[in-house]
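Here the complex is missing a single protein chain, while all its other protein chains stay put.
Here is subunit A:
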Amino acid sequence: MRSKDKISYFYDGDVGNVYFGPNHPMKPHRLCMTHHLILAYGLHSKMEVYRPHKAYPIEMAQFHSPDYVEFLQRINPENTDLFPNEMARYNLGEDCPVFEDMFEFCQIYAGATIDAARRLNNKLCDIAINWAGGLHHAKKCDASGFCYINDLVLGILELLKHHPRVLYIDIDVHHGDGVEEAFYFTDRVMTVSFHKFGDKFFPGTGDVKEIGEREGKFYAINVPLRDGIDDSSFNRLFRAIISKVVEIYQPGAIVLQCGADSLARDRLGCFNLSIDGHAECVKFVKKFNIPLLVTGGGGYTKENVARCWTVETGILLDTELPNEIPDNDYIKYFGPDYSLKIPGGHIENLNTKSYISTIKAQILDNLRYIQHAPSVQMQEVPPDFYIPDFDEDQQNPDVRVDQRSRDKQIQRDDEYFDGDKDNDAS
């Protein structure tokens, strides 16, 4: 364990009052609550807090199509009626509504992730945190699942400028489809996603059989889980898979998406993890001492999100936080206990031991295929021992060839002659 990590934390005060719309589960106000809670515990004293720059459209176009970015910039709630075709094409309107200052919100959270990646690249910090980011469903040309701009892809592309391989880990309850799709064909990014799969759960992808294609084959790992997974099963599976992945893949940087909708009692999620169980993943990844970019993601029960990400900030800062929440302006949100602990959910764990072991076996099996054939060399290839070649033609034909030399004379199968009976020899 090396000396204290340097942590950079990114926050912009304007995110607190972003409002997606009535009855929309995504509430950026949770970021405000998180930040407030972190400060209430005094954690800001141990890290550097930066205000992110607002991402420029040109930066967003590093991944997204320029048309899409331009449309996001131009559209606002008043003129959505004028562009019904584009709204449909870019999948805006329902799950991804157009609200006031939507583009500015995208600029903030995307800019923060890009800043975080740049700081890591310049070795200005060891761990970078952006709780506003982690919107992993956004695709190149359309919005999806409350996500408009995929800040993770932009951050990873930035990291790829300095690292040959980047590992992406996603513990949101939903499949990280946007990031996986973006890097489906490349082996420079390995995407690992733990998520609920089945029962037509959004987004519907993420089966264990999806492993990437072409050069990216075996560089996408999906861990499909059923409802109600608990801490012990999840952590055991997480540790087993991630330790193997890091050992084999040896990434230069890790991006960890900590979607908090995998917690128990989330409004949209269906897992049964406690905050400690969720934070255990963060603790485990931190131990590798690899440059780490931590982002937020899903999480639709505001108070639990704030609790979870505060605890995880504490873990990244090597600080254990007491359960009693200190007095702060938002303490009333954390009633009635005003504690960091959340009650467990009453859902049955449908992940049987055999199911989990089957999934684990399949994944570990797939990992064997990338042990020997990375496109980018992982370690120095040791030089072959020098074997002197002897030229057969220069040997004296009258001298008997000893056994050892004869062993070295390996006849190829497609040679035509059989011993001395060479028909070609004149």
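We take it that contacts are C-beta pairs under 8 Å (C-beta built on N, C-alpha and C of every residue); 3 or more make two chains touch, one makes a residue touch a chain; residues count from 1.
Going forward, contacts and distances are computed from a predicted model.
> One chain of this complex is not shown here; going by its UniProt record, which of these names is it: "AT-rich interactive domain-containing protein 1-like", "Macrophage immunometabolism regulator", "Golgin subfamily A member 7" or "AP complex subunit sigma"?
"AT-rich interactive domain-containing protein 1-like"
> I'm checking contacts with the chain that's been left out. Which of A:A182, A:L237, A:V255 or A:I370 qualifies?
A:A182
> Please output the residues of subunit A touching the missing chain, sorted low to high.
10-11, 13-14, 16-19, 22-25, 29, 32, 35-36, 39-46, 48-53, 63, 65, 94-95, 100-101, 111-112, 115, 117-119, 121-122, 124, 139-141, 145-146, 153, 157-158, 160-162, 164, 181-186, 188-189, 197-205, 207, 210, 213, 226-228, 267-270, 301-303, 314, 319-333, 335-336, 338, 347-348, 350, 376
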